[in-house]
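Note that one protein chain is taken out, while the other chains of the complex remain in position.
Entry: chain A
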Amino acid sequence: MASKVIQALYDDDDVLMHAVKKVRAEHHHIEEVYTPFPVHGLDKAMGLADTRIAITSFLYGCLGLTVAVVMMNFIMIEDWPQDIGGKPSFSYLENMPAFVPIMFELTVFFAAHLMVITFYLRSRMWPFKKAENPDVRTTDDHFLMEIGVHDNEKELAALLMETGAIEVIVTEKES
């Protein structure tokens, strides 16, 4: 990562989208874009890879289903197969309809919660985490694009001003 970065501020998401496309067309690597709200299509314009979080969620759901089946099978069928109100606890299959609500809920529970935790881990979010915000205005109404500088400061600044940036700042980035 470059220690020196150039930051361009925009005040409109459409302008930002065009700027991102233009900068990419000029083959500059965009380090990061900060926006106050999700800009539709920004990930595609930046060429970011698709998220795989849905796949993890499916796997967590399978895990939840397995947990439910193994748990209910052990408790209700193997460990202490009591006759409770005449329900057939001879085998798991015979008593399965009674377990379906639990199987369903645990599947959803695992899929949802583990996916959220995965999201937090992967995007490095936790309480007391120091906020990484180069400019406070990006949480309100400004958009910021950050590009690493490799001895091409002037050229980059000119390009960014051309794309409609309202402000271009060059700073040292401590990382």
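We adopt the following convention: contacts are C-beta pairs under 8 Å (C-beta built on N, C-alpha and C of every residue); 3 or more make two chains touch, one makes a residue touch a chain; residues count from 1.
Quick note on the criterion: contacts and distances are computed from a predicted model.
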Handout entry: Name under which UniProt lists the unshown chain, selected from "3-methyl-2-oxobutanoate dehydrogenase (2-methylpropanoyl-transferring)", "Light-independent protochlorophyllide reductase subunit N", "Quinol:cytochrome c oxidoreductase quinone-binding subunit 2" or "Protocatechuate 3,4-dioxygenase subunit alpha"
Key = "Quinol:cytochrome c oxidoreductase quinone-binding subunit 2"
Handout entry: Touching the absent chain when the full complex is considered, from A:L59, A:I75 or A:V100
Key = A:V100
Completion exercise
Omitted-chain footprint on chain A covers residues 54, 58, 86, 97-98, 100
